[in-house]
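Worksheet: the structure to be examined is printed underneath.
All protein chains but one are shown at their positions in the complex.
After this line comes chain A, so read on.
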Amino acid sequence: MAELTRRATTLIKEMIAADGKLPPYNEEVVRQALQQTQSYAQIIQDLIQAAQAEQEKRQRQQQQGDGSTDEADAGNATTAEDAGAIIVYHETILKLKRILLNYMRMRADCLIRVRWQQRMLRAEVAENTSPAESEFFKEYDKALNEYMGTGENGIGMDLTLDLTPPKDANVRVMVLRDHGSITFSHSASVPLVKGSVHNLKCSEAEHLVRLGVLQVLDPNC
């Protein structure tokens, strides 16, 4: 059975090797695995039908009083093999289902991480997603926004901020690229010119650090 699912298992290996980043959606292997399940299901169907036909034939023979025991024994032997085959194919379908669902779940977890760390689906991540995944990202984003929002179902707090326990309220940052002029809460408007160093409150700097505009100089917060 491992041989039958070998190609599908490469999906999982791919996700593990990607180590947190989202690799391109492997449409080909997924489609092939799904086709496998369909053909195995068909085989199972055929085997069951053949066994049933065999069963009926033997019943009719017994009713007619045909005492050819050799044929009956041969019939029994085939049914035992077929039963084994049915079980193997059934378990293989279940294993393929499990592999595929796990592959999808690992990718969904990646997207969830992207939402928490980067807030939006950037181009370099988006090009690796399938249409179903972009849809999932949108719906997850909506659910999370509703939970963190101010509506009836919201708690009114942005949980993606304050991810680390604070050591110091202020943090020294260096500006990595021009970002115009921003007014922070404790001072007048600050021009974010590349190369300048500022003292900012942790909570406000966090967002810009995440975007890549600022770089933290003191590992304080």
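We take it that a contact is a pair of C-beta atoms (placed from the backbone, for glycine too) under 8 Å apart; a residue touches a chain by one contact, two chains touch by 3 or more; residues count from 1.
Just so it is clear, contacts and distances are computed from a predicted model.
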* Consult the UniProt record of the chain that does not appear here and report its protein name from "Alkyl transferase", "Zinc finger protein 511 isoform X1", "DNA replication complex GINS protein SLD5" or "Proteasome assembly chaperone 2". => "DNA replication complex GINS protein SLD5"
* **Given A:L159, A:I182 or A:V197, the one touching the chain that is not displayed** => A:L159
* Residues on chain A that touch the omitted chain in the whole complex? -> 30, 34, 37-38, 40-42, 90, 93-94, 97, 100-101, 104, 108, 112, 130, 132-133, 135-136, 139-140, 142-144, 146-147, 153-157, 159, 161-162, 164-166, 169, 202-203
